[in-house]
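Missing here: one protein chain of the complex. Every other protein chain is in place.
The block that comes next holds chain A.
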């Protein structure tokens, strides 16, 4: 696409326009433009990240004797963490959550929606699009209420089941993980759908038609031609929905509070419980660090997939 209009303009201007050269001498003063953002980012963005690395190695606490004298405790938070069965449970829950609600759920459903909506009746397309996007625009906390009510013992889902002659189920107790996964799919699918719609619109129709003329089946066209052509969007989208889902706290917290027991305790919930319920800030920060490192790894993949030229 029009990848680098900026680069080209600024270089050409720098070499051609003497006027701009003159202004460029004011480069130092132009750093003033950057200063406010640097200060804010340093204090409130980079600062906390550096603090994560520090606090993760202390016994920082909100209550008790440790609250007075915070000490450097080396790797003991991490030793505790790897021995803590709750940590292992949280890692597994997080992986399940990422896999089923983001990578599979949102992506596959988003792709199916985008594919089926292609070249359909515009009014119909619009209605479906609005319904799916409504779930995305709705704030997370309201999404949680909608689903708590929907899955409630006397909620809409059980009402439908009873009409069909089936027994009601206490969904949030019997299938808590499935419940929070489906709620997140409902909330997030619109993003993947929009991304895939844009990607599919970029696939030239002539290529698909040519393949059909050559006798390719619809499935072959999809598998051999369309999918390879939108591979880039699929990869980037997968990384983005993974990052979004990795940070999900509100939805799970409001729906199940991480329970019953530890059954929906993903890493963000586990981190919150250790830091703000058990008041073990040092331990909570150690969990943050793990979460942050996963985020960093996935973000690096994101940078790689974007192939940006700045």
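Things to note:
As a working rule, a residue touches a chain if its C-beta (ideal position, glycine included) is under 8 Å from a C-beta of that chain, and two chains touch if they have at least 3 such contacts; residues count from 1.
Everything that follows uses one rule, which is that contacts and distances are computed from a predicted model.
When the listed names "Ribose transport system ATP-binding protein", "Carbohydrate ABC transporter permease", "Urease accessory protein UreG" or "Transcriptional attenuator, LytR family" are checked against UniProt, the chain not shown comes out as "Carbohydrate ABC transporter permease". The chain omitted from view is touched by exactly one of A:43, A:79 or A:174, namely A:43.
Residue-wise, the contact with the chain that is not shown comes from A:250, picked out of A:250, A:263 or A:278.
In the full complex, chain A touches the hidden chain at residues 1-6, 9-11, 13-14, 17, 19-20, 23-24, 26-27, 30-31, 33-34, 36-38, 40-41, 43-45, 47-49, 51-52, 55, 60, 109, 112-113, 116-117, 120-121, 124, 127-128, 131-135, 137-142, 145-150, 152-159, 186, 194-195, 197-199, 202, 232-233, 236-237, 239-240, 243-244, 246-250, 254, 268, 271-272, 275-276, 281, 284-285, 287-288, 291-292, 295-296, 298-300, 302-303, 306-310.
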